[in-house]
Structure formats: structure tokens, C-alpha cells
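Missing here: one protein chain of the complex. Every other protein chain is in place.
On to chain A.
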Amino acid sequence: MTDNEKQTDSTSIELLSFRVGGQDYSVDIMSVREIRGSAKATSLPHAPFFVKGVINLRGTVLPIIDLSARLGLQTGEDTERNVIIVVDLGGRTAGLMVDAVSDILAIPTEEMQPPPDLAADEARTFVSALTIVDGRMIRILDLEAVMPPQGEEVA
């Protein structure tokens, strides 16, 4: 991790950008473990609506988050062409189901701006910063907020 940071300018970060629900989002590439094709998920009972279920990732159980549902965007058709981005956040691993992965971008930190405060959109809480690349607005995802709640209370 530190190696990569050294390679790029210390003032820029690398992002993996992808499309979901017709919008451009991105995540810090350091939290991405792998990208894989869609697989049939086993649905979990009593799960939040955006948790698609779990899949078998080489012998481990990987929960899948339907990102478009999570962000409150219109849910596209479940297609075979969906892509799962496996992300790791503080030891927790989850798969984000997105429409397509687009690019890897190196963004100088000064070009990142906080999202404007007025947006009352639900997706607003999941965006930690915004930036513009080639005239397109890229939303930088707040992974922490997207992850499914851990160990919900069950009395």
C-alpha cells in the first residue's frame, strides 16, 4: 500500500471508477481486492433490501451489495454482465455489484471537492468527495457507509 502511494504523487490518489445506475462512481483502488463477474447469489433472509445475498468466493462466503439499490438509484435488470468489485475495508470483505467498471484514475487531492451540502438525495451520504474527469462528474464512494451493518442486534 505504501509503495503505491510513493509511486504516485503524495498529493494524488488512484481511483477505480465504475458505472452504477447510470452514474459514475469510484472507490480508492487500495481497497479493491479483485473484480469478478457476476454470480448467482444465495439470498439471505431478513437481509436489508440492498444485500443481494452471498456468493462463494473461492471457499469463503462473500456478501454482495447491490450498489444501485444501496444508493437509491433505479435498479437495472439483473444481467450476466454485472460486475462485482470485491472490496476490503478494515478486514471486512464485501462485493459491490455494479453495472460496469470504467477506468483507473489518478486524481490530485486538490481536485477533489466535498459534495455540496444541499443535496438531500439519499446517495449524498454515501459520497465522500466529488471530482471532474473529462467533463464527467465522478463521485467518490464512502465505503464505510455502503458496507452492510455488522452484527445487527438480534434479541
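The rule is short, and it goes like this: a contact is a pair of C-beta atoms (placed from the backbone, for glycine too) under 8 Å apart; a residue touches a chain by one contact, two chains touch by 3 or more; residues count from 1.
What we mean here is this: contacts and distances are computed from a predicted model.
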Chain left out of the displayed complex - its UniProt protein name, from "ATPase", "Chemotaxis protein CheA", "Cytochrome c oxidase subunit 2" or "Imidazole glycerol phosphate synthase subunit HisF": "Chemotaxis protein CheA"
Touching the absent chain when the full complex is considered, from A:Ile55, A:Leu73 or A:Met97: A:Ile55
Interface with the unshown chain - residue positions in chain A: 40-51, 53-56, 59-63, 92-94, 148-155
